Each structure stands twice: as structure tokens, then as C-alpha cells.
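Note that this complex is displayed minus one protein chain, with the remaining chains in position.
Letters A and B mark the chains in the order given here, with residues in each chain numbered from 1 onward.
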Amino acid sequence: MAAQDAGRRLSEIAGVVGGELRGADVLVSRPVQAGADAADGICFGADEKHLRRAVESNVAAIIVPRECPDVDKPVIAVDNPRAAFGAVLSMFARVHAIPKGLHKWSMTEGAEVSPEAAVGACAYISEGAVIEAGAQIFPLAFIGPGCRVGKCSLVLPGAVLLQDVEVGDFCIIHAGAVVGSDGFGFVWDGDKQVKVPHAGSARLGDHVEVGANATIDRAPSGETVIGDGTKIDNLVQIAHGVKIGDHSVVAAQAGISGSTKIGDRVTIGGQVGMVHHVEVASDSSFGGGTVITRSVKEGGEYAGIPAKPIWQEVRIRAALPKVPDLLKRVKALEDELETLKKHVELASQDPE
Amino acid sequence: MAAQDAGRRLSEIAGVVGGELRGADVLVSRPVQAGADAADGICFGADEKHLRRAVESNVAAIIVPRECPDVDKPVIAVDNPRAAFGAVLSMFARVHAIPKGLHKWSMTEGAEVSPEAAVGACAYISEGAVIEAGAQIFPLAFIGPGCRVGKCSLVLPGAVLLQDVEVGDFCIIHAGAVVGSDGFGFVWDGDKQVKVPHAGSARLGDHVEVGANATIDRAPSGETVIGDGTKIDNLVQIAHGVKIGDHSVVAAQAGISGSTKIGDRVTIGGQVGMVHHVEVASDSSFGGGTVITRSVKEGGEYAGIPAKPIWQEVRIRAALPKVPDLLKRVKALEDELETLKKHVELASQDPE
Partner (left out) sequence: MAAQDAGRRLSEIAGVVGGELRGADVLVSRPVQAGADAADGICFGADEKHLRRAVESNVAAIIVPRECPDVDKPVIAVDNPRAAFGAVLSMFARVHAIPKGLHKWSMTEGAEVSPEAAVGACAYISEGAVIEAGAQIFPLAFIGPGCRVGKCSLVLPGAVLLQDVEVGDFCIIHAGAVVGSDGFGFVWDGDKQVKVPHAGSARLGDHVEVGANATIDRAPSGETVIGDGTKIDNLVQIAHGVKIGDHSVVAAQAGISGSTKIGDRVTIGGQVGMVHHVEVASDSSFGGGTVITRSVKEGGEYAGIPAKPIWQEVRIRAALPKVPDLLKRVKALEDELETLKKHVELASQDPE
């Protein structure tokens, strides 16, 4: 926190981002958006519009392209302002970490916890669970039986790995996420719903993120799988037996039904729904709210209910507001045609 | 609990609501809905229908309008039965509170906790976090580094303020809510998703409520902001950098994408979706399931996918079931017109 509170000199930042300081070497204490009301802030202006907005605001300094004309504020001139700002975000990001070792109020009896791992207060690690080197289990997290947390992975406060969950290396399980619950499997026996026992597991690759309060069920048999580098947003539901490939992205509140197979580098928008047992090709992309009711065999952009190629959905959305009038126009056509037919019939009878 | 268990005399209730007791001064022990099966209940009947339902049920007493004719039960006659019933709800509401001071099993090392605040068992307050007078941090809640909880605010069991979250006065963070997570920000580098570091924060005004298991991310730079008096329901997702004004209402499972700006007194229905970077005017209102894909510049009522003025959406919804038939009617028109054209052409050739 000290760094953020005390701030950093522009000269230091210019050194980190490989830029040229033009103007006073002032202190800034936080990265902000162009136009923010932040006298201690630094922002970036990659184009004329954002640059003007930044200059007109009271921020302390701006990251600008090298060719930028002089402005009335200290600037750091760089080749790629957006990338440089990313580096500035990293300089100021406060990484939330807990100290190595077991907190005196953590519960780890019978668990296999690396001496290089960290376990916070009131974190609960079940008997037989494995926590590898560099992993951090935050306060109030729960790691159930048969679970393994890989190297340098984080399980944040209130997250639950219920049972038989394998988390790879460098993952983040965000606060309140639940991985490894029973799937929603019941069989109607004529009188009542009978629960399908869940003997399967859930496995997350490396570099996976699971968002706050998201849920991922374990499989009835076999595995639920989330591939390497796949990122899952808050409040997403992944049902039992789903397989997602590598480097895919699932935005908030999307819901993936059981036994679905999703490829690599797939982008799933917010609130998308997907019925069970479908397959989705790699490199496909689904707009927010799309409902996928059958397998998608080719990559491409899709949207709508049910999912269609996006150009088709765009045409439908544009057409729909015209439908109420269309009903009237067709009624009018029917009437006019009727009238015309009578007229023509009459005309053709005239000669007689 | 004593008050609820023992019940209250109608004379006491009549005194509180400024009404007139007509009939026996019986004990009631809970407010119920008109028509409930509750011999110890009190309900209200503001109109004839609800009054009849109440009289026919076995409730002990009814709150009625002053002009109400005599009925066969004890009543409290008031000017405004609905408002009076609200007061009765308050009389019976069991306010769930925890005792002032630090529970012996709370963790508050290095935190700044007011002696007038309450911290429950297994609540975790990180080093440097601030808890103001009258605030209550319930058991199993987590308050991260850089967080502040204002006067008389409640953080209920299992809620998480992850980091750099400022909560105003008189707020309620309901059970399981997560505020201040990393936003869902990644940049594709050609091989993998690279995480955007989050150096920003989240700030809630006064009198804000955040529903059970809702999620509010902190900003990558700058702030996510929820204005004074804004109420957020269960399982809502508010992405990084969103700004919501004052006295707005967001119903359950709505999802607001990153950097969206929402005005004051906006009503957002359940399961609404909103794409990123749009702006929504004050005093606008969105029906359940609306998808907002572009900025809404004027207040008013909207619905549909994408959002339209509600009258337009109503017309479209009414028209859609007629579309399958419309296709047939247009085909019939095309055929008839073709026939007629031939007939006319033939007729015009006749003279020859």
C-alpha cells in the first residue's frame, strides 16, 4: 500500500515504460481514466478525443504518443500509450497476498500443505487435500476431500472447492465461487425426483480463473473439465460434465448445461444460455444473451434466440419493428387485390 | 424475539398506527397476507376483495379503512390501511443484530475498528481496514485491505469486501455478496488471455443495499461507483468501472457490463442485460429481460431485445404469433396476383 499512498515520480514511470518525460517530474498516486476528476492521477490519451478530455481535466499527467504536440501538462511520450498504461496499472495494482505458512486459526488436519503455501485464518483444508507450493488459500475458503490446488494458485475468501476438484497452476478461484458441487441430476420415478449420485470430479487446467460466486459442478461420472487459460466471469454456471477447451472466455451470468463440449478460444457473452449435450466449435463467438440450442459446427460469430450467424440476427432485429405495420400492409394488399379481382371479373363480363 | 413470540394486543397496535380498535382486544403474533391460514395473524384489507378474503379466513384481526362496515372480526380502522400495515411489519420485524465489540473469535489485527462497532465470530478484518461506529460485521464476513465500512452499515454472513472497497453509511451488504473483486479484463496476445491488473476501487454511497450473492467488481483504474440510496437485488452482476447514480433500483440477476453509466432513479428489471460503455438516462425504466445495446438518452419505459420504447415492444410481441400465418398469406397473395396478372394480360390481348 505504501507505494500507492506515497505515489511515484513521473521519471520513475517513464523509466519503466521506456518513455520520455516532458514537463515537471511530479508525483502521481493512481492510474485513472481520461477525463477523471483526479488531481493525483495519471491517464493516457491515445487519440485526439481522449487527449483533449485528459488535458481539460485536472489529472496530474498524461501518457501520450511520441508525435503528440505540446500540451499544458506533464506528459510521458511513448510508442504505444495503451500498452504503457497497462504497465502503469501493474505498477499501481495492489496485489492482495497472505503470508506464507499456516495461520494459527486455519484448519489443516490431515491435509498435505506445502511449506511454501499460505493458508489464512478460518480457511478449512480437508483431510487428504493437497495444497502445492506458492498456493494461497485465503481466509474463510473451504477445500474439500479429494481436492488439489496447484502451484501459485489462489483460492479467495469464501470460495469453496467442495470435493474431488483438481485446480492447476497459476489459477484464481475468486471469492464465493463454488467448484465441485453435485450436478443437478434427478430421475423422476413416477412419484418423486430421485437423486443421481455424483461419483465424478472437476478438473481445471493451468491459468484458469473462476469468477466471484460462479458455480462449476462436478460430473456424475468422469470429469467436468475447464482447459488451460480459460477465464470464467462472475455468476457463471457450468453444469456437470461440461468440457471447455483452452483459452476460452465465458462472460458473466452465462449458463452452460450438462455434458456440453466447447472448443478452444471460444468467446461466450454475458447471459448466454446453452442447452445440454451440444458441441460448440473452436474459435466461435456468441453475443450476449444468445441461446444455443444445437451444435455449432463452425467457428464464426453468432447471436440470437436460437443462435444464428450474427448477420442474420442483425437483419431480423432490424426487421422486427416493422412487423406490426407489415400486418396492416398485407391486410390492405388482400383487400385491394380482392377489389381489383372483382373489378377485373366485372370488366371481363362487361362485353357480354 | 420475545415480542414476536408473546404477541401484541390490538390496542397497542392501534396506538402505534393511530387507528381505532373495533372489537375485542386480542393478541396477535404476526402480520400475514389477507387469506392466510393464521389464527394468530393480523392482515389488512384495503379493498372489498381483500377484505372479504380476510374475513373468510381465520386471521385474528384486520386493518381496515375507517369507512369499512362492521365485520365479524376485531378490526383496527385507519385512514391508510396499507401504510398502517407497513408500520405493523416494522413492529414485528426481527432485527438481526450482533453485540457491540469484538467477538473473541474475530480477527481484527491491525484493523481500525470503532469501539462502537460489532464484529462477529470468524469475521475477518484485514490490516488497515476501517470499521466505523455502529457498523456490524457479521460472522464469517471478510473485509479486505483498503476497505472502509461506514457508520451503521451491515455486512452480513459470508459477504466479502475483497479490497479497496468503500461502503458509505447505513448500507446493507447482504449474505454472500462479493464487492471489490477483480474485473473481467483480459487482452488476447495472440496465444493467450493476459490479465489486466486492477488498480482501481469500488465505492458505495450511503443507504445502498447489495443483495445476497450479488457481485460488484472494482475498476481497473478509477472507481466503480454505486450512488446514494441505490438498491441492488440478489445475484446481480455489476462489472468493473460501472457508475450508477442515486436512488436507482436493480432487480435480481440483472447484469451490467463494464464502464456503463446509469443515471439517477433508474429502474432495471430482473435479468436485464447491458453491454459495456453505454449510458442510460436518469428516470428511465427497463422491463425484465431487456437487453440494452446502445445508450438510452431519454427517460421513459423500455423493453425488448434490443431495448425499445415499451409501446413498440408490446406491438411487436402481439404481432409475432401472427408471423407464421403471414408468411402463408403473402405466398397466397403472390400466387393470386400472378394469376390475376396473367388474366389481365390475356384480357388485354383479347381484342386482337
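Just so it is clear, contacts are C-beta pairs under 8 Å (C-beta built on N, C-alpha and C of every residue); 3 or more make two chains touch, one makes a residue touch a chain.
Given the structure is predicted, the values throughout are model-derived calculations rather than measurements.
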* Of B:126, B:163, B:193 or B:253, the one touching the omitted chain in the full complex -> B:253
* Structure fact -> Missing-chain contact among A:153, A:230 or A:253 belongs to A:253
* Write down which of B:229, B:245 or B:258 is the residue touching the left-out chain. => B:229
* Given A:34, A:155 or A:178, the one touching the chain that is not displayed -> A:178
* Structure fact -> subunit A residues touching the chain left out here are 105, 107, 122, 124, 128, 140, 142, 144-146, 158, 160, 162-164, 176, 178, 181-182, 184, 186-187, 191-193, 195-200, 213-215, 217, 220-222, 235, 237, 239, 241, 253, 255, 257, 271, 273, 275, 291, 305-306, 308, 312, 315-316, 318-320, 322-323, 326, 329-330, 333, 336-337, 340, 343-344, 347
* **Residues of subunit B (touch criterion as defined above) contacting the omitted chain** => 1, 4, 30-33, 36, 38, 43, 85-86, 89-90, 92-94, 96, 105, 120-122, 138-140, 156-158, 172, 174-176, 207, 209, 211-213, 229, 231, 233-235, 247, 249, 251-253, 270-271, 288-289, 305, 317, 320-321, 323-324, 326-327, 330, 333-334, 337, 340-341, 344, 347-348
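The criterion applied here is as follows: only the chains that are shown with their structure count from here on.
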* **Cα superposition angle of subunit A on its copy subunit B, in degrees to the nearest 5** => 120
* Asked: Quick one: subunit A and subunit B, Cα centre-to-centre, how many Å?
  -> 23
